[in-house]
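One protein chain omitted, others in place.
All chains are identified by letter, namely A and B, in their written order; residue positions are counted from 1 within each chain.
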Amino acid sequence: MAAIEILGLEKTYMVGFWRKRPKRALQPLHLTVEEGEIFGFLGPNGAGKTTTLKMLMGLVFPTSGTARILGHEWTDPEIKAQIGFLPEQPYFYDYLTAHELLDYYGQLSGVPGKDRKRRVEEVLQRVGLTDIQGVQLRKFSKGMLQRAGIAQAILHNPKLVFFDEPMSGLDPLGRREVRDLMEQLKQEGKTVFFSTHILSDAEALCDRVAIIYKGELRGVGAVEDLTSTVQGKVEVVWQGTQIPASMKALGADCHVTGDTVRAVLAENQQDAAIDALRRERIRLIAITPLRTSLEAYFVEKLQPSQATAGKTIGTAV
Amino acid sequence: MSPRIVHIAANTFREAVRDRVLYNLIAFALLLSGAAIFVGQISIDIERLVVVDLGLTAVSLFGVVIAIFIGIGLVSKEIEKRTLYTVLSRPVRRWEFIVGKFFGLAGTLVVNTFFMAIGVFGALFYVAHKFSKPDALILVALYFIVLEFLIICSLALLFSSFSSPLLSAVFAFSLFVIGSFAEDLRGFAGLAHGVTRWFATAAAYLVPNFSALNVISAAAHEQPLSSQLILHNTLYALFYTAMALSGAVLIFERRNLK
Partner (left out) sequence: MIPRRMNGRKRTTVTAAGCMAVSLIACVLLLRHIDEIRPKATIEDALYVNSPKMIKRASVGFDGLMACIYWTRTVQYFGHRHFDRAHTYNELAPLLEITTTLDPYMIPAYEFGASFLAPKPPGGAGEPARAIHLMEYGISYNPDNWHLYYDLGFVYYTELKDYRKAAEVFERGSKVPDSHPFMKIMAAQMAMHAGDFATARMLWTATYESSHETNIRQNAIEHLRSLRVDEDVTSLQALVTQFGERTGRLPASISELAAAAHLRAVPVDPDGNPYQLSATGQVLVQNPDDFPFITKGTPPGYKPAPPKFHTKNSD
């Protein structure tokens, strides 16, 4: 069963003070997320990521389209007991302590009384919030708040977790911890759907990603597949600082680094390069096929396409 | 009733109690009751009158201020600052949120009134040195004040469901002031003609009738109130509250939370 099925969710806002004009925040989106995977929802700020998430959470009502979450209609309130949500830059009740907050959320999610206390302790440990007994949330730093947010998202052991920019406000150590946590969640069989504009995180974590830009889906697929759109280049590394003339003749792009040289050339020139080095008796260190980075794929997908030019404002609803 | 409503109400109560603004206002109100003692000493005969009048007015006014600011703070702020997102991502229905908030607020105000009433009775005992039968009327006046609070809370929620905190506070307070002159508004409607009369009459019925609920003078002057009146005013307050809350639910159900 698919964890999330987005079937044509669309959102058009009417903006303006007097004469309202339609502004399309999200064009009809079709997307499926499988159970047990970590899915990255990528895009620059304002692309429509948060809008999509809010619609799935029922915070915003779609102009058209539906969705299914864990097999149920996305508007079913009962299904929310099985999902967790971390909004962007969360803000909580100032005067509660983290324990009280989580206890409250646990009550609302239907976690039975006797389990709640235990689970709250567990989850606080897990997100690294210790020694915070009796400290009110208004005294928490941004990073601590973020951790508290993650805690409330996983407290009730949901099958599916939504994170909106989970890394924001965290230092590198914190980010590492969150990444590890997400891996753990996956290992527990949970599905993780998170939106971010930090590509390195996505590349490291995700099984599959979707790229969204200006309200439109630009690309979907497994990270592996997307980044292996073979550019058709290889990287050759050899000992020494010498660059053979024949190498230059092949049009190689060479850089000297310390006592090695790195050169990038076309895949079909691989054999010629090896021969050139052997002739000069230069020691070959490595030959590596180059993968497109996710970033390159991302930037490529962000180029305005023919189809979308002129389709932004004024689309009749 | 769904247990979630109880949880939301309890949490709202806890939030309100920990908000320091609440304590400042209560302290102020108690101070005012104390001041009433000194003001009353200006004229021996009207000591009791002044204590009851001033004390109950303080309870009423400060209660309204608390109801408006904390009520709106708790709801509008929650909506504006996205605390609500994490609540609504749980199996909580939107209407449960509104109803739960209302009960939490109302509970806060009742407890509040209780403490302020102690202040008033304390001041009364100090000037009169005993309690007499007509003092029971003060309890009736306090009951009516609580009814006023219910209406104000529901209005605060109604406005919070669609408006910013500042505007909500302004609207709610304005309605309180206009509602206190509701009877005069009816009188004005009686004098007017044509379209003005129609509007004034509609306004006079829609505005919460706080003038009917204001029995402070009657209590101060030891005038009894018929049980019929008490019953009808109770029903009115309950229905008005229900109306405002229904409105809040209707609006909130549809609201896109940006």
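The working rule: a contact is a pair of C-beta atoms (placed from the backbone, for glycine too) under 8 Å apart; a residue touches a chain by one contact, two chains touch by 3 or more.
The structure presented is a predicted model; accordingly, all values stated were derived computationally and were not measured.
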*In the full complex, which of A:76, A:122, A:183 or A:207 touches the chain missing from this view?*
A:76
*Decide which residue listed in B:23, B:199 or B:239 touches the omitted chain of the complex.*
B:239
_In chain B, positions touching the absent partner_ = 93-95, 181, 183-184, 186-188, 190-191, 205, 209, 211-212, 217-218, 221, 226, 228-229, 232-233, 235-236, 239-240, 242-243, 246-247, 249-250, 253
*Residues in chain A touching the chain absent from view*: 72-73, 75-77
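By our rule, only the chains that are shown with their structure count from here on.
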_Between chain B and chain A, distance of the C-alpha-averaged centres to the nearest whole Å_ = 48
_Of chain A, residues touching chain B in the complex_ = 54, 57-61, 77-81, 83-87, 89-93, 95-96, 100, 104-105, 107-110, 136, 149, 152-153, 162
*Complex interface listing, chain B residues touching chain A*: 3-4, 7-8, 11, 14-15, 18-19, 81-83, 85-93, 254, 256-258
